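For this view, one protein chain was removed and the others were kept in their places.
Then we have subunit A:
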Amino acid sequence: MNHLDPGAERDAEPAETGRLREALAAAAYDVTPSRVPLAAVERRGRMIRRRRRTTVLGAGCAVLLAPLAFVTLHGPDDGDRVTRPAATVSASPAPSASPTVSAPTPRIVEPGERVTAAPGFVLWLTEEGKHWTTPDVPEEDQFRSVVDGNIDRTRPGVSLQIEGTDGRVLASGVYYGGEGTASVVEVASEDGPVRGKLLELPGRPGWGVWYAVTHSGVEAPVTVRDTEGRVYATLP
């Protein structure tokens, strides 16, 4: 049962695993990773180190087990809250069809215009993609490109990034490729569905940024609906 040499193991593999290797390689090389965000990584690493040293709220286990260092699950504070539906509201209710109430549309922002979602949590859009900063590292802008070929904007999609600080969970992402005009976004949380906000550049570029700020853990699904209540894009 010893497997000392992967090459020897490979010799004994059926042909289908060779095809699997090719398929995995093709998928892996189909993207172009950005450069390593070294400064941001090091700052977060120092933050983790400090948290380990100062153990707050008995969160040591959470630090060790949390899948994302950015998501902290502190109790609520007096920070900004987004409007939450009642906890019993089911996910993704279809918007009212009332003809007298027009569906919301994304806030149109100019390239580079800063939008403060919460203190220190600032987002802005450029033609290249989504930029944001977090309270932990306000001087380090983060970036997700929509033009580097790593997402296919001809197909509906929505991404989710989660970060947390001081009891707030900051969720955001890029949506793109859907039909119609994006209108609302809803993301699941431990306290029930949370409705976020949408930002787009002028001229209907075919993509936009959504964000939500909560005080509880956020998780998929994320669903963006259009002005007719249909699903524009979803992350299941």
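Keep this in mind: a residue touches a chain if its C-beta (ideal position, glycine included) is under 8 Å from a C-beta of that chain, and two chains touch if they have at least 3 such contacts; residues count from 1.
The criterion applied here is as follows: contacts and distances are computed from a predicted model.
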| item | value |
| --- | --- |
| The complex's invisible chain, by UniProt name, from "Peptide/nickel transport system ATP-binding protein", "Microsomal dipeptidase-like Zn-dependent dipeptidase", "RNA polymerase sigma factor" or "Tripartite-type tricarboxylate transporter receptor subunit TctC" | "RNA polymerase sigma factor" |
| Contacting the left-out chain in the complete assembly, out of A:109, A:162, A:201 or A:224 | A:162 |
| Residue, one of A:106, A:173 or A:196, that touches the chain absent here | A:173 |
| Omitted-chain contact residue, chosen from A:49, A:107 or A:230 | A:49 |
| Touch residues of subunit A, complete complex, unshown partner | 1-6, 9-10, 16-17, 19-31, 33-42, 44-49, 52, 65-71, 140-144, 150-152, 154-157, 159-162, 173-174, 177, 217-221, 235-236 |
